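Pasting a structure here, questions to come.
For this view, one protein chain was removed and the others were kept in their places.
For clarity, chains are labelled A and B in written order, and residue numbers in each chain start from 1.
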Amino acid sequence: MIRSIGLAAALALATSVAWAQGTIKIAIVGPMAFVQGEHHWNGAQMARDEINKAGGISVGGKRMQIELIRGDTNEILSVPDATNTMERVITRDGADFVIGGFRSEAVLAMQEVAMDHKKLFLGVGAAHSKLGANVEADYDRYKYWFRVAPTKDVDLARTLFAVMGSIAQQIRSELKTETPKVALLAEKAVWTEGLIKAAQKNLPAMKMEVVGLWQPSATATDVTAELAAIDRSGAHIVFTILSGPVGISVGRQMGERNMKAVAWGINVEAQKEEFWQAAAGKAQFVSTLDTYAEVEMTPKTIPFVKAYEARFNKAPTYTAATYDAIHLLKSAIEKAGTTDADKLVAVIEKMEHVGTGSTATWDKRHDLIWAVGKTAGIAVQWQDGKKVPFWPPSVKGMKPFKMPAR
Amino acid sequence: MYWLRRAWAELRTEVFVLPSRTLVLVWALALLALPAVYADAYVLRILTMTCLFAIVAASWDLLAGYTGQVNFGHALFFGAGAYTTALLSLRLGIPPWLSVWAGAAVAMVFGFVVGFLCLRLRGSYLSLATLAFPLIALGILFAFPDFSGGELGMSGLRRLAVSPTANYYIAVLAMLAVVFGLWLLADSKFGIVLHAIRDDEVAVRASGINTLKYKLIVFAISGAAAGFAGALFAHSLRVAGPSTLETALSFQVVIWGIFGGLATIYGPVAAVFVLYPLTEWLGTFRTFGELRLLIFAVIVLLVLLFMPRGLAPWVRDKVETACPRCKQRNGAWRSVCRLCGAALKTQVAGAKGFVGHQ
Partner (left out) sequence: MIQDIFVTGLVNSGVYALLAIGFSLIFGVARIVNIAHTAFYMLAAYCFYTLLVKVGMNFVAAALLAVGGVTLLSVLCYRLIIEPVREHEAAVLIATIALALIFQELMLYTFGGSFLGVPSTLEGSMRVFGVSVPYQRLLILVVAIVVLAGVWYLLYRTRLGLAIRSTANDIEVANLMGMNVHRIAMVTVAISVALAAVAGVVVSPVFVVDPFMWLAPLVTMLAIVVLGGLGSIKGSLIGAIIIGYVEAITVFALPGGAYLKGAVALLIMVIVLLVRPEGLFGVAFEEER
């Protein structure tokens, strides 16, 4: 009896001491009115609650709690709004670390603000290589930037072709064609140029024929023209490189036309849970690169996805990797014994962090080092209203890839 | 010594006699003195943006308010300045001090071209045609992504000065210089001709004035000012992207212009200084921060309903009256005009009983 009272008192004292010791302020910046920002914040909240409940972060023996600062950058609509928000969370709200970002044009400007103030900025959302190239070009200024998710745009290509190869094999065996035909459907944007060139070079080498390139606008709502032409070309695979709402139109109209070709590639809208409804239930067989599913990418993946779904009633998208970013910070701080940015940079550079979506290591550009099963992500396909993961086959929990009936 | 006495005399007779001008002087001094009192980086950043947008709004007013060419595509000049300075600075390595002037010059050329294309257009046709130009420019930029950086724009521009305070002063001084210059221009004989063009272009042509020349010049000046602001903006943010050409920005400029009061120059500047920090401040609130654009639009609507001529004229009418004889403005507390001596407030109290008699 006395022992339990004593224990309770000790615990109470310990927690109050922990509270009194101070907080680490982490700013989460993203477009909070949109899906991406929503997941930024959700993932961060989960991490904060978990860590604080377990006692907080130990900084050289002192226990500190995490306090989150919510920064709505509105970056999708306004780049100056994003930089204003960055300035505010750093100077006004006193953030020690900044995590988030999504729209590459905005994140480039946001990176400048963070580097001006020498604050650690962990990117979770923007894939543009320039962010990493800056680190290589001017290390002393940009070293405080690390990209936690996704892999940089160039590496996405490697994953895409790896999966493409596996789909092509399935087509060869099921349809008995030696050279599957591929139609390239890429939105007209700078980020797709590299991928298009890579496809035009690599696919023939992989014994696939490129039958044409179609480039709708990222915000196009009607892709009848493109799909009609693709139908005529007899393509087996439609290689999609889409990030805007055109991805929804493609999914829906392919289904409405009962196209025999199957869509694979990057389709950012198709990564969202709302995609099935947005495509009016027609986007069967649309497949895309993704990050989270109930598969054992790492031992943490399935518990995280399940807990996320239980708390927020939806599956996480890749911007929920703020969870990983915060855990990464915790490990780094505890290892370095300090919250000093320069020392943390040195620690993170050498770390291998087992997160929920990846096992991350960094190169000299502070970009993720690409490796299948570690950072390459997964591939999912929409089947009957659900996202079904099908690649890489080495990870437990993968299901088979399905193709439209011929 | 003479100049000091002269300045003091000017101040006494021209500025302090009118509350509105005194207010402007106080505001300018406050802006200049701010960093000495409160050097918060966030506040300085917001005010830097405000000053740059104020230049754009003032330049729009010269074009739309004074000359009646209601331009729905003002963002074209802003973006032209931003992209030019970015291209010169990144591709050719030209120092920012030079490239911002080049940005203004290129925007001036754009002004000429737009003005030339719109010479024969009137009213709503002009407005809607000008709406098209930034969008066509965007299409061209996206068509040549290697040149323009496509949807990502160009990043990595150098700042004009290193510290936020220095950047702030650059923006404030630029704004004061450009806005004051535009105001002097509008207040001169040149401005009278512009006013006349807005009211009745046919009559002006009939009086022998070459309206084409005036319209082209105004487009060019307005474009140059907006381009200058755009170039400064690009260096301030260190990124020049397609967001500088957005229709939303053009609409925003129109709102500032009309909200502040057309044909005043200082009206739109006041509107920017009121609305931009206000929307920023609203954005900091967790609960309704996401609604700030909505609140902004509602405020604009409400102000329109009660002050249809704009904010600045409404405020001015409250603190000043116009003399019925010489038309010059006086402080509202005066009973006699300061220039011609006419009575400012007519004695109507006793006349009530005479209604209907004359």
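We take it that contacts are C-beta pairs under 8 Å (C-beta built on N, C-alpha and C of every residue); 3 or more make two chains touch, one makes a residue touch a chain.
Remember, predicted model here, so these are calculated numbers, not experimental data.
Engineer: Quick one: say which of A:75, A:269 or A:324 touches the chain that got left out.
Structural biologist: Considering the complete complex, A:269 is the one touching the chain left out.
Engineer: Based on the whole complex, identify which of B:32, B:90 or B:135 touches the chain you can't see.
Structural biologist: The single option touching the absent chain is B:135.
Engineer: Of the residues listed, A:128, A:188, A:236 or A:366, which one is in contact with the missing chain?
Structural biologist: Residue touching the chain left out of view: A:188.
Engineer: Specify the residue from the set B:16, B:97 or B:125 that touches the hidden chain.
Structural biologist: In the full complex, the listed residue that touches the missing chain is B:125.
Engineer: Determine which one of B:88, B:171, B:258 or B:274 touches the chain that has been left out.
Structural biologist: Touching the chain that is not displayed is residue B:258.
Engineer: If the missing chain were put back, which residues of chain A would it touch?
Structural biologist: On the chain A side, contact with the omitted chain comes from 31, 33-35, 76, 187-188, 212-222, 224-226, 228-229, 245, 248-249, 252, 256-257, 269, 272, 274, 277-281.
Engineer: At which residues does chain B meet the chain that is not included here?
Structural biologist: 70, 117, 120-122, 124-125, 127-129, 131-133, 135-136, 138-140, 142-143, 200-202, 247, 251, 254-255, 258-259, 262, 290-291, 293-294, 296-298, 300-301, 304-305, 308-309
We take it that only the chains that are shown with their structure count from here on.
Engineer: Taking the complex as given, what residues does chain B use to touch chain A?
Structural biologist: Answer in residue numbers: 40-42, 45-46, 49, 142, 145, 149-153, 155-156, 233, 237-239, 241-243, 248, 280, 283-284, 286, 289-290.
Engineer: Spell out the part of chain A that touches chain B in their complex, as residue ranges.
Structural biologist: Listed in rising order, the residues of chain A that touch chain B are 32-33, 70, 72, 74, 77-81, 83-85, 87-88, 91-92, 104-105, 108-109, 112, 128, 130, 134, 188-191, 193, 218.
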